[in-house]
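Complex shown without one protein chain; remaining protein chains in place.
And now, chain A:
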Amino acid sequence: MKILKEVKISDNGFVFNSKTGDSFSLNPIGLELIKMISEEKEMEEIRQEFLSKYDVDDLTFEKDFYEFCTLLKHHQITVQNNSLEFN
């Protein structure tokens, strides 16, 4: 998953997508997560960091992570793949 180059993320959780003109707000955990994604860290690495830092179990985090990624895709913040290429 790759964040679009047109997307700018500020340190206070404000996101602007110059490609679509949309802006977004993140909560602190959302900000931390999107930064890791923008650094192109793998899911497994992100999971380990979160599990060691936060009081959360692995299944809850996995569910939340994928839901967050779905929203990033929905809001066109990440590079879009063809959803019907089942690979």
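Basically, contacts are C-beta pairs under 8 Å (C-beta built on N, C-alpha and C of every residue); 3 or more make two chains touch, one makes a residue touch a chain; residues count from 1.
To be clear about the criterion, contacts and distances are computed from a predicted model.
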Tell me the UniProt name of the left-out chain, picking from "NADH-quinone oxidoreductase subunit L", "Elongation factor P--(R)-beta-lysine ligase", "Peptide ABC transporter permease" or "Diaminopimelate decarboxylase". "Diaminopimelate decarboxylase"
Using the touch rule from the top, list residues of chain A that touch the missing partner. 15, 22-30, 32-34, 50, 52-56, 60-61, 64-65, 67-68, 70-72, 74-75, 77
